[in-house]
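Missing here: one protein chain of the complex. Every other protein chain is in place.
Letters A, B and C mark the chains as written, and numbering starts fresh at 1 in each.
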Amino acid sequence: MVSRFRHAALVGKYQARGIRPVLEEIAHFLVRQGLEVTLELQTAQSTGLADYGAMAPDDLGRHCDLAVVVGGDGTMLGIARQLARHGTPMIGINQGRLGFITDVSIGQFAQALAPMIAGDYEEERRTMLTGWVWRDGERIFEGFALNDVVVSRGAASSMIELKVDIGAEFVANFRADGLIIASPTGSTAYALSAGGPILHPGIAGWVVVPIAPHDLSNRPIVLPDHDEIAIEIVAGRDASVSFDMHALASLLHGDRVGIRRSRDQVRFLHPRGWSYYATLRRKLHWNAGVA
Amino acid sequence: MVSRFRHAALVGKYQARGIRPVLEEIAHFLVRQGLEVTLELQTAQSTGLADYGAMAPDDLGRHCDLAVVVGGDGTMLGIARQLARHGTPMIGINQGRLGFITDVSIGQFAQALAPMIAGDYEEERRTMLTGWVWRDGERIFEGFALNDVVVSRGAASSMIELKVDIGAEFVANFRADGLIIASPTGSTAYALSAGGPILHPGIAGWVVVPIAPHDLSNRPIVLPDHDEIAIEIVAGRDASVSFDMHALASLLHGDRVGIRRSRDQVRFLHPRGWSYYATLRRKLHWNAGVA
Amino acid sequence: MVSRFRHAALVGKYQARGIRPVLEEIAHFLVRQGLEVTLELQTAQSTGLADYGAMAPDDLGRHCDLAVVVGGDGTMLGIARQLARHGTPMIGINQGRLGFITDVSIGQFAQALAPMIAGDYEEERRTMLTGWVWRDGERIFEGFALNDVVVSRGAASSMIELKVDIGAEFVANFRADGLIIASPTGSTAYALSAGGPILHPGIAGWVVVPIAPHDLSNRPIVLPDHDEIAIEIVAGRDASVSFDMHALASLLHGDRVGIRRSRDQVRFLHPRGWSYYATLRRKLHWNAGVA
Partner (left out) sequence: MVSRFRHAALVGKYQARGIRPVLEEIAHFLVRQGLEVTLELQTAQSTGLADYGAMAPDDLGRHCDLAVVVGGDGTMLGIARQLARHGTPMIGINQGRLGFITDVSIGQFAQALAPMIAGDYEEERRTMLTGWVWRDGERIFEGFALNDVVVSRGAASSMIELKVDIGAEFVANFRADGLIIASPTGSTAYALSAGGPILHPGIAGWVVVPIAPHDLSNRPIVLPDHDEIAIEIVAGRDASVSFDMHALASLLHGDRVGIRRSRDQVRFLHPRGWSYYATLRRKLHWNAGVA
């Protein structure tokens, strides 16, 4: 069952100050552990690190059996979307505050990574959302999201009205600032701020969270992830849809956003003893005390 | 696939005024449809209806292949807990406002039931919670719930502290008025009032909702239903646990409430064309408009 | 104490279909009651109603001692902002569903208005917000709002960070989709959708409601209305500020929005027996029943 990794992709939050020496240190460590190391292309270009080969994400996915990602949850989200189709397992190393999905701290990366590279880790799979925008019978856009798909009103509109169907069934019309369709991974991100519940990653569902809904009895609703969700723009100017917070299209009345579970899953590797709930408690300051 | 029913149990909300003629009318109808009819014992006793045999719920479960329940969601919850082990399918007829799980209106029962009796219906299965209370290594109580298990502070205590584990993992300590563990069916009952999300019945999970939590960052959390949840009373006097709102035990520090998915499921039959989402929209007054 | 009105301004939601005969009927009625009637200029132009004089809102404020407004809450908000400096009392007639502040239904306008014109009414005063935008020491914008002032993130930004001071005191930094500063009148509008409380119009305060805040322990906060609130844009691209939902400026980092209670108040007249709480119950569907 346990197998050593052989070829690691190294990805950094390349805009971050002082990232170069950190990446060099990690690369040295990985080489000393007997791994071949290849840098992600943009990481290599922006840091000027030239001692290792560099490849675009898609090629990394084809050649590497592990990705080591240095940065925060946002960096991880970005590369995870690109590597998901290749099934490359990923380890997140965080330079600052630990994230929900980047849980190895930079100060302890060597102790944490050594056993993981040797095959001793906890693996966790996360579902992804894949979506399309349809206009007049044509697919004008498609995208992937690990966290969420959000349909929002434009700044000049006081609200948006959205008709939601799942499979062949009508769910409801929502009049709100917008609507979030979040995966379990995304349930601790924007959806949580908008009043949604936390979904354990083992839940085979999405949570649909209306943002500032006009109907005061609207509530977040957790739907099974095996049916396609369709969201039609009924009213509201300059609506937009975003995948993992990247706004991607200006939508018109009658446009439909379709959302499905992707066939691909993201594979996260955690140090032995990692606990999803410990991460929750730490990130959400539970038990920090009020009085 | 389609099979006619042969023997119907008839259950009424026996405290309800004017229930006797309603039950008689339904019984006549069922007989005319070719079914044998047996009344639930307490229903027979409190209404004085003596034209049909009467049995205790457990015997109804053994002899009948259908239960017709007249009343509101509360009546249905009560009998559903008792028939679940027998797998008896149930139809709910509501005398007043339609409920979440009693969706045939009394005024249209004949049109609705005729095709259902002939085998033309939509069947839906709902998970149930089964729970125990452990004290000093002994099981001092056990119960079933279709909606929820609630652990609450006593009236003389300002809060309760509860330690929650799932399987072998520690989730968190919650300091609150109480904690609700709700099934998808129960997610539209008390849990919804306490700020929980709606869970579609197809979600294989429970929602854990803290009631008036001290930690302002506590949020409802949806957990998979395949592991046992354990709740330990850490602090707070006169704590109680209730199953479907029936308070059942006075708890001491160190007592543990264990909750698991029951092997039994409740089978609800709905008229063809029934929609879970239409029920939600109607019950929660969605799209009723604010301004 | 009781005094007859003499000169009514008549204002209509001029984009509304079929508004002309409605306005004619109301105008006839007012004339029959002995009032002089002048139409609001845009209302006159868009409906083609030429039998009465027409004036711009500011002139109406100078010449009329009453304004009769036909439309919904939005129509009332618009004209109320323009007439507030003149202290003109206003009566709202609603063609559709009654609003929070337009509470005479078109079908009963004659019975409702006759005694009011004769001086028999309940008067209620509502506070208004007045605000400015400062950039590099210069005031680049000013506006009025009866409902709310909202500072929001741009569509391309995932959040906005706002530093809030009141008087000389620092309140907090809020990272969120935006921040609503609502008057009691506005507390039942957008602020309510975003999770704010209802403020009775007699409360001398504003409610500050963060929209989808990152800090889960952020809560709406009710602040006294006698100090100036200052909101500085700390982070986030394309932020905007809106007054009563009219987006009015694209904001830069370092811009400050200042908000104060206006010296002017809006005067609403209601039929005798009018109840603020009855309006709440009706608009929010309280006691409509869930189960």
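One rule holds for everything that comes next: a residue touches a chain if its C-beta (ideal position, glycine included) is under 8 Å from a C-beta of that chain, and two chains touch if they have at least 3 such contacts.
Predicted, not measured: the structure shown is a model, and the values here were computed from it.
Visitor: Tell me the shown chains the invisible chain touches, ordered by label.
Guide: Within the full complex, the chain left out of view touches A, B, C.
Visitor: Pick from B:V31, B:M55, B:I106 or B:L216: which residue touches the chain that isn't shown?
Guide: B:L216
Visitor: Among the options B:I166, B:L192, B:I229 or B:I259, which residue touches the chain absent from this view?
Guide: Considering the complete complex, B:L192 is the one touching the chain left out.
Visitor: Could you tell me which of C:G74, C:P220 or C:P271 touches the chain that is not displayed?
Guide: Touches the omitted chain: C:P220.
Visitor: Pick from C:A114, C:I140, C:A204 or C:L252: which residue touches the chain that isn't shown?
Guide: C:A204
Visitor: Please identify, in ascending order, the residues of chain B that touch the omitted chain?
Guide: 152, 154-156, 158, 176-177, 190, 192-195, 211-214, 216-217, 238, 240, 245, 247, 284-285
Visitor: Please give every residue of chain A in contact with the chain that is not shown.
Guide: So the residues of chain A touching the missing chain come out as 72-73, 97, 99-100, 189, 216-217, 219, 283-285, 288-291.
Visitor: Touching residues of chain C against the unshown chain: what are they?
Guide: Contact residues on chain C toward the absent chain are 166, 169-173, 192, 196-200, 202-205, 207, 214-224, 275-278, 280-281, 284-291.
Please note the rule applied: only the chains that are shown with their structure count from here on.
Visitor: Of the chains shown, whose Cα centre falls closest to the middle of all protein Cα atoms?
Guide: When every chain is reduced to its C-alpha mean, the one closest to the whole-protein mean is A.
Visitor: With centres defined as the mean of C-alpha atoms, identify the chain lying farthest from chain C.
Guide: Result for max centroid distance from chain C is chain B.
Visitor: What's the distance between the Cα centroids of chain A and chain B, rounded to whole Å?
Guide: 36
Visitor: What whole-Å value do you get for the distance between chain B and chain C if each is reduced to the mean of its CA atoms?
Guide: Comparing mean C-alpha positions, chain C is 46 Å from chain B.
Visitor: Could you please state the distance in Å, as a whole number, between where the Cα atoms of chain A are centred and where those of chain C are centred?
Guide: 41
Visitor: Could you check chain B for residues that touch two or more other chains and list them?
Guide: In chain B, the residues touching two or more other chains are 216-217, 219, 284-285, 288-291.
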